[in-house]
Structure formats: C-alpha cells, structure tokens
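For reference, the structure is listed below as structure tokens.
Left out: one protein chain. Kept in place: all the others.
Chain naming follows the written order as A, B and C, and within any one chain the residues start at number 1.
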Amino acid sequence: MSADLSVYKKDFPIFSRSVRGGNPLIYLDSGATSQKPEVVIQAEADFYRTKNAAVHRGAHLLAEEASDAYESARENVARFIGAASSEVIFTKSATESLNFLATSFGNPDSGIAVKPGDEIVVTEMEHHANLSPWQQLAKRTGAKLTWLSITAGGRLDLSNIDQVINSKTKIVAITHQSNVFGTVVPIDLIVKAARNVGALVVLDACQSVPHFAVNVKQLGVDFLAFSGHKVLGPTGIGVLWGKSELLEKLEPAIFGGSMVDSVTMDGATWAQTPRKFEAGVPNMAQAVGLSAAVDYLTKIGMPNLAQHEHKLTEELLAGFKEMKEVTVVGPLDMKDRGGVVSFTVDGVHPHDVGQVLDQYGIAVRTGHHCAWPLMKKLNLVGTTRASFHLYNSSEDVSSLLKAVEKVTQYFKVSK
Amino acid sequence: MSADLSVYKKDFPIFSRSVRGGNPLIYLDSGATSQKPEVVIQAEADFYRTKNAAVHRGAHLLAEEASDAYESARENVARFIGAASSEVIFTKSATESLNFLATSFGNPDSGIAVKPGDEIVVTEMEHHANLSPWQQLAKRTGAKLTWLSITAGGRLDLSNIDQVINSKTKIVAITHQSNVFGTVVPIDLIVKAARNVGALVVLDACQSVPHFAVNVKQLGVDFLAFSGHKVLGPTGIGVLWGKSELLEKLEPAIFGGSMVDSVTMDGATWAQTPRKFEAGVPNMAQAVGLSAAVDYLTKIGMPNLAQHEHKLTEELLAGFKEMKEVTVVGPLDMKDRGGVVSFTVDGVHPHDVGQVLDQYGIAVRTGHHCAWPLMKKLNLVGTTRASFHLYNSSEDVSSLLKAVEKVTQYFKVSK
Amino acid sequence: MELDSLYQEVILDHYRTPLNKGLSSEKDIQVHHNNPSCGDEVTLNLTMKDGFVKQITWDGVGCSISMASTSVMSDLLSGKEYQQAMKVLEAFVELMQSKGQSKGDEELLEDGVAFAGVSKFPARIKCALLGWMAFKDASTQVMA
Partner (left out) sequence: MELDSLYQEVILDHYRTPLNKGLSSEKDIQVHHNNPSCGDEVTLNLTMKDGFVKQITWDGVGCSISMASTSVMSDLLSGKEYQQAMKVLEAFVELMQSKGQSKGDEELLEDGVAFAGVSKFPARIKCALLGWMAFKDASTQVMA
C-alpha cells in the first residue's frame, strides 16, 4: 500500500482556482514545472519582508541575516542530495548548470579542459539542455560528440556501450530519467563504463531529484544538475553539484562581483568553490524558497512520493492498455520507470489531444518536449505527455482516461 | 520643492522590523540591493498561486496565462526604458547580462565578434561585473583592454578620450553611474566618441535605472544592462537590452530548450531574439515581480524619485562638510551626481565605521564595493558608502550624521 | 461546448481532406516554415504569373488547425491578384488577433471565417497562421 498523499493537495493554492470550462484544475504537467506549496511561496516572501540584503557584502545585521539564510539554504539543499555544502552551486536553472560545465570544460585554463580529438558522449534521449551545450563545446574545441542510442522500447541501448564510451571519452553527459519516456537510466552501468576509461559523468537530474531520493555519493557521478522549479521550488533557481576537487580545477563560466579573490585592471584571481561560480548578487530569495521546498519534500518522504507516483503511473498504463487508439511511447512496464507517460492517439495530432484535454481542465504537455532528435528518431511529430507529482490522485488518472476517450470520439477516430 | 515621498515607506514591509539594539531600520544600502514593496512580493506570490506553468510550451490554459504574464512583463519593462519589447532579454542579473554580451562577442560565429588587435575600452571606476567579463574576453580573443582614467575629484578623465577610443576600439563598456562615487557619466560624449570610430557602447545601468528616468533611445547606446533587485524588484532577474539588429547578429551565450528553431544530434539553429537568449524555463515569477516594480516606480514618477534622492544627497554632503574627520570620496557638488556617497573617517577603518553605524540601526556598505582597481588607484583600503532610495528621508540623513559623530568619539579620533 | 467554436466542422473537413496538398513539380519558389514550440511544419511551393497567384501546393505535418488553415489558404489565394491576396491575408491575420471579438468578413475570407474561434485560444493562433506566413514569405520573395 502506498501512503495516502491526498491531504497535501490543499497545501498548493493553485488548486483552488478553476480553469477552462469552469473545471477544477487537473495538473498533469509537472514534468515541465511543478506547482508550489504555500510554504515555499511564503519562504520567498518572508525573505523579502524580513531579511532582504546583499549577501556576503554588508557589515550590517540584515546582511548577516541574509547571508545566514542563503548559506543555510545551501547546506539544506546539499543535505537533500547527500552532498557537502561547499560543493553546491546555486545557478538560475538546470540549463545554466549544464552550460556552466560546458563553458568551463571549454576554457583552456581549466585544469580539466576538453581538447581536439576528445569525445563527449550523450544519448539520443537528452533534453536540449543536455545536448546543445555539449554540441557547442564539441564545436568550439574540436572534440567529437557521440551518443548512445535508444531501443524500440524506450530504453537506453547499452549493447555497444564499450565502443561508445572508449579511451577517447572525456565526458559522459546523461539524463537520470527521460523527460519523454519516464525511463530511469542505469547510472551504475554508465559510471562503471566511464570509470573504466577515466571519463567524467555529468548527470541531468531534472526529472529524478523531484521524484525520488537521489544521493550523489551513492550514484558515484561527478557532476549533477537540477532545477528548483520542478522540485516544488521557485523559478529562477537551479543547482549545480560537483565533486570539490573537480570544481576547484574548473575556471568559472561567468565573472563579476563576489567571486574574486583579487582584481586589478589587468586580471583577477578567483575565490574558492562554490563562491567562484556565483558572480553577482545571487538569487537569494529563490535559494531560500528552494530550501523550503526540500524541507517540505523531506517531511513527506521521498520514498512515499516515489511510491505514490509509481501507483498512479501503473494505473494510467493499465488504463491506456485498454484503449486501442492509444499508443504509449516508452516503457510499458513499471521496471526502472518514473511518473512520466508519453502517448499518441491514432489520427489525432498531440496539439489537438492537448486542446481537448484542456477543455476538461486537464493540463498536459504536447509536442517534442525539447527532445527533437528523439522525436525524429521515433518518427513522431510529438506526443502528449502526462506527468505526476505529489498532488495528483487516482481520480486524476480516471479523469485523464475518460477525457482521452472523448478525444477519440470528438475526432471520430476508429481503428 | 521636491515631492514628499515619505508616505511610500509603509509600502515596504521590512521597515516594520527592528534591528540591532532594538533600533528601527535605517536602510542606506540600496546601492547594493533595494528593499521591496509589498506589491512586488505579492506579484511574485500571485504568479505561483494562480498561473504557474512553463511558458511557451503547454497547450493548456495555465500555460497560456503564464506566457501572457511573462510576455506582458517584458513589454512593461521595455516601456520603462523606452525600448521595443523584442529587444528586452530577461537574464538572472546584470552580471549575467554583461557576461552574455562578452561571451557572444567572443564567439567567432557571431556577426560581430571581437578579434585579435581589437580594443575594448572600460573605465577605472567599473564594478567588477563590467570589468572581469571584458578582461576575460580580451584574454580569450587576443584583444586589448584599455581604459579611461578618473580624476582626483571622482569624475571620468576625458582629456585623452580620443586616444583611448580610437580606430581599433570595438566596444566601449561603461557605467552610467558609479556605484562608489555616485558620479553620473556624460554618456553623450562617450557615444559621440564611439560613433566617430564605429565602436559599440555597452552601458552598465545598474545604478541609474533604479534612480532616474533612463531611455535607451535618447541615450543612443547599443546595449544596456541592469538588475531587478536594485530597482525594487525580485532577486534572480536582470535585463539585457540591445538594438535588435545587433542582437540578431550575436550568437547566444547559453543553450537549451525554448531557444531553438530546430535541433538534430549534429547541431541546432536558433529562434529569434529575444527567445534565443533565454534558454530553459525562465525566471517567470521574477519577471512578473520586476514588472510590478516598474509599475510601482512609474506611479511614483522617476523624476520625483530623482529629486527626492538629490535633496537627501545634498543634505548629507552639507553635513559631512562640517565634520573635519570625514572625507567624502567622489564629487562634492551636486552636478551630475546621484544618491551614492562614499566617505572615510580619519583613523577608523570602514569596517569599524559600519559596525558602529549598525549598532544604531543604520545599514551601510563598507569595503571596496566590487571596485578594487579603483580603491587601489585611490590608495584606499575601502570606504563607507551610504546610498539612498525612495524610502529614505531627511531624518535618515540626520541619524547617519549623528552616528558618524559617535564613531569619531568611540574611536577617539582627533585631527 | 467552447471546443466546438475552435474545431468548426469546416476545419475538421479540411483537416481530413486537405486541398492542394502534395508538392507540385514546378514552382517559382519553395519555402519551409515551422513552429518550434509545437513542431508543426509546412513546405510550400508557389508559382506566380503576371502578378497573379497561379498555384499554391504544400506539404506538412501538424495539428488540425495548422493543416486545415493551410488548406483553406491555398484554395482561397490561388488565382488571386497579388495585392488582393495580401488583402485577404491581412484580414485573416486581423481575425486571428481579434480575441474572439470578430466573426470575420465572409466575403473576403470564405471558409477562413471558420477560424474565428481560434482567436480565443492564444496558443493556437500560431498554428492557424503557419501556412499563411509561409505564403507571405514566398510571395514577397517572388515579387521583390
């Protein structure tokens, strides 16, 4: 039996509004962004109301309190992913986290820099945020971008892993859970293959950290990125985690105040990690909001959340199995799979599917999900994607199944 | 007579708290970050409570409303600085805005790229955020960084402007108002010199946009950057404005979702400006908060605000003139000067000055103000800086003057 | 239901049985437009003659709105004088921007007025305009 999490829905003020057609909101788009509990909204507001000041700079009490709030947020977020707080860098988003890495690896002054002839490995199911930065890095440095393929069942094809991850491989950048398929990638095998050849592993944890317990030490990866807004936290904040001995070797990606050790007109030296990666007055209120979000999730318990989403996913897959017009894109079983379900409806374009669902108050994502290469590989113009979080329930699943039935009726689909 | 703005102080919830020694808060550190009116805090919170969704992506009503809120914020902020909304890019901070430019100019694929032998001109009074990125760009590209000096009076030395801004000059990156001296720079002369040699002008407007009316068209500059958190807005948001024909020529600085036109495993093409510079799910709530901040300022009237700060600055300078232990660093008269006053107290280190002021509830900034090269030039270890905004009053000035008097007594300074 | 104002029967008909779909072998110009946020794509072949639109053929993948609208456009503008085609196009764009306040000029837009309901769904306006913008691009290039 999974824990009953329905009591938590009331913590999210957005569910008190109604949407199209006067319907209550059924939010199945948490893969894009999650909703926020009131405690997170209040944490941000309280920062502004009671201790707003520029951190690390002022001699006054507010600046002290702001610095303390910001650094406590860092410690708290670090604890949430099993990291040391000096290894946690606050960025604006996972996109920025991944770009920071690609930029730093591209700087010849970095202690670990990508060189011509090096290989950077991604997969065919990466989000653009974990593909484009590496494409650009390869282009800038003369390195080669290669990738692991996917199987027809929406899993990673590991049959040629030892060819793809080879002695030329410098970096393996890979998603933890696919934002299209929901597939959870066997990171242990990836780490093993990378270690064998001395390559570094960068994990895009955007779709994992919000949904199940993630511990950087246990995973054994070298870097990890995720976004605050998908983990019940504010927009405008992301995390980049890296092993400190590696972060120390990287040049910063952006430059400005609060990240220097000394500056002259001719040059500068950098402060220590994590400070050297946080140029400028940081996103303080958002860090404090993110900290409140991970507190909230910790209270609920990540294993409970994972179980809850597992159950809903199972129900949805079972329901879709009964509908001959619906094809699920991605794993059909529950092994190594999270609460993201992509599907197509015969003869109806995803955009039209989404529109009909919207009419019933159901919010889903439609399109290529920022994974165009994957869509092309699958020969699809896009999919409709339902994704879960804590505030969803079995009723949401039934409502979705019923509404998809209406879609097929509305567009007079018959198979 | 300047308008009485004291009625607005109650809009800022932070002033209902007390600080060290049970004193009311006298906040004179707006140069570092400004306080936030409740309308701004509520705008961010309301976004989360009523329309939070990933912009530009979903087919559902929430996504529509979120996109509308985000794009309306862009239009509103554009209007505030006299720009077209397609020319306004939301970043995380002014620091990021300036780094974006330096990165894009450093990309050889950009239509306007910096090349070996080109010169980049800054000034001796830049904030690190408008110095380090250009130092790095020069280093990466083989360009040369040169600079305009400052005079003993804390003004820009324009005597050799035609030598410094010469036919090799590609970019002139300059502050609009010094965050140390309060000096307002004669941008018209800079623009003229740059135009004569075909150079581009990048304006660091961090200390101007929050304090007086700034119109990009009237200034005639090519790019402009400022931070949300200094303009009564949220943390975690900044603005980069650029002329659209120039922005179109620049390669983006970071890569990911929502900024592409198409993507394959081998490469990608970009969406149009401003989208191509906004990779990832953006800082939506912060954009909405910033929009509320500029609405609030517009209601008050930027000329009223400027006049108000002018009066307070005048009072403070007059008060300091009477104190023989105090030396004002920067212009002593009110010509082309804003509400930032740096000063030193004979025999007392700025950090100690700040500590005593803090005891009286007065928050100031002490140290090098992220302008180390300037401090070295001035042979100072740092200064104490008082800076004003809307919520300050003549009483705050008197309190400061009285407390500085106490400083000299406490440390038994005599001249 | 509100949905019916979006998916008029005319639209669904054009979607199921599109006109002028399939690219002609001859053409003055070919353009390719897409909508990066949803992935809809249209390739359009245009032939102009003596200032008249002689032939529009197209191919594409996309939602019902984008495909039906391209079908309607190709039918409506074929045979029209360039200036007149532009006038129709402007009327269609205006209709799309009307936020549900306009019914559209049936004389000018014919089947195009079926898209009036789209203007109430901001996310779909770009779908409805995809083929029209491709035509605008192509014809402007030919006439330049």
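Throughout what follows, a contact is a pair of C-beta atoms (placed from the backbone, for glycine too) under 8 Å apart; a residue touches a chain by one contact, two chains touch by 3 or more.
Since the model is a prediction, treat every value here as computed from it, not as a measurement.
K.L.:
Considering the whole complex, which of B:Lys10, B:Arg195, B:His351 or B:Lys402 touches the chain not shown?
P.N.:
B:His351
K.L.:
Check the options A:Ser16, A:Thr151 or A:Ser262 and report the residue that touches the missing chain.
P.N.:
A:Ser262
K.L.:
Name, in rising order, the residues on chain A that touch the hidden chain in the full complex.
P.N.:
With respect to the unshown chain, the touching residues of chain A are 56-59, 63-64, 67-68, 258, 260-262, 271.
K.L.:
What chain B residues would touch the chain not displayed?
P.N.:
Answer for chain B: residues 20-21, 349-352, 355-356, 359, 366-368, 372, 375, 381-382, 410-411 touch the chain left out.
We take it that only the chains that are shown with their structure count from here on.
K.L.:
Looking only at C-beta pairs in contact, point me to the busier pair out of B-C and A-C.
P.N.:
Between A-C and B-C, contacts are more numerous in A-C.
K.L.:
Find the geometric centre of each of chain A and chain B from their Cα atoms only, then give the gap between the two centres in Å, rounded to an integer.
P.N.:
31
K.L.:
Could you state the distance in Å from the CA-based centre of chain B to that of chain C?
P.N.:
46
K.L.:
Return the distance between the CA-based centres of chain A and chain C, expressed in whole Å.
P.N.:
Roughly 38 Å, centre to centre.
K.L.:
What parts of chain C, by residue number, touch at least two of the other chains?
P.N.:
In chain C, residues 37-38, 121 touch at least two other chains, as defined above.
K.L.:
Mind pulling the residue numbers of chain A that touch at least two other chains?
P.N.:
20, 351, 355, 366-367, 372
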